[in-house]
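With one protein chain withheld, the remaining protein chains of the complex are depicted in position.
On to subunit A.
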Amino acid sequence: MRFRTQLKNTRTFFKLTASLSSLGKVCWMRLEYNVVRFTVIPDQGTQVWAQIPVDTIFEESSYQLESNSDAINIEINISLLNRALRSTFGASSSQLRLTKKDKVPLLALTVLTTEWTEGNMALATNEATPQPPASGPTAQNEVVGDRGARERETWVTQEVPIKILHEDVVESLHEPHCPDPDVHIILPNLMQLKGISDRFTKLASSDSKGRQPGIVAADQATSTTGATALSTNIAPKLELSANMHGKLRLAIATDELRIASVWSGLVNPPLDPAHITQDQYSQLPSERMREAGDDDEAGWAKVRIDGKDWSRVLSVGRLSPKVVACFINETALVLYVYLPGSWNGEESCLTYYINSFTT
């Protein structure tokens, strides 16, 4: 078993791991010859299945993978990997490899930085610091002369402990199957959407704090039937709905307040005609939804989602992706998150599966 590669686009890799770690710490990372898959399945809440082509984050020419099963399955604390990747900022080369130390398998990140990122240290030292206690003036001048002209090398090694998963273990893990969506729509700017969602969640939860008993009672009924059963979670649920006429509505309702934001003029992307015949196309639930008028409430598909969980999902906005939201009315919301540069091209895609809470 062997894995070694040079990294590229480490900012993307860093942001990707940051987004994944917001959902859960334990990540299943599957290295294949052409793609790298990241899967986070938390005990509660949204799960994410990501598929990244090797050359998005790794230098393809240096990518080495050897395994009997044509893939290496790793369990890793993704937030530790994320933290380690910070060391690659401003680096001239970064290498990631599988290794072992004291019988503990590791993912070792080796970073070479040829210059400190924050300017010239020697110059700053010379100007700004008071004379160090034990160095005479002559000595310091010599030292500065030496330091100024040279490119300096710093090696950083980060050893992240991992667990190797056997192929048998991961065999039972499958990506969820969903019915065809009722509505598919491209989400507006995620920063704006997150800002408004967070604001709504905050308003509703500060409202519920004062009146907790009532809310708890109402919510318990919800969670016993709720698919993901966030039983202890009394956070109010956001209502997200969309239609096939480019409209998205975000709303929240508690006993005391009812707020909604509506976006219009969004795009309902066409499905890839290569995969579906014309006949099937007209049979799709989304086409039936399209037939409903713009103002017809029947043309809207709605899901109820946990505000905090949704906020964690939207943290993927840091990658500035394009997001297609697929609504399965009252059942689930599936987000296809495409990284920039891979839109409709190489399938660099994160898929989020969000269950809807029933009312």
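We adopt the following convention: a residue touches a chain if its C-beta (ideal position, glycine included) is under 8 Å from a C-beta of that chain, and two chains touch if they have at least 3 such contacts; residues count from 1.
Here, contacts and distances are computed from a predicted model.
Peer 1: Choose one: "Mitochondrial division protein 1", "DNA repair protein rad9", "Vacuolar protein sorting-associated protein 29" or "tRNA-splicing endonuclease subunit Sen15 domain-containing protein". The correct choice is the protein name in UniProt for the chain not shown.
Peer 2: "DNA repair protein rad9"
Peer 1: Would you mind spotting which of A:S62, A:N77, A:S93 or A:N329 touches the chain that isn't drawn?
Peer 2: Result: among the candidates, A:N77 touches the missing chain.
Peer 1: Touch as defined at the start, partner being the missing chain; which of A:T157, A:Q192 or A:T359 qualifies?
Peer 2: Going through A:T157, A:Q192 or A:T359 one by one, A:T157 is the residue touching the chain not shown.
Peer 1: For a quick check of understanding: of A:M1, A:V104 or A:M191, which residue touches the chain that isn't displayed?
Peer 2: Of the listed residues, the one touching the omitted chain is A:V104.
Peer 1: Spell out, residue by residue, where the missing chain touches subunit A.
Peer 2: These residues touch the chain not displayed: 25-26, 75-77, 80, 83-84, 86-87, 101, 104-106, 116-118, 121, 124-125, 128-130, 132-136, 138-140, 143, 146-147, 150, 152-163.
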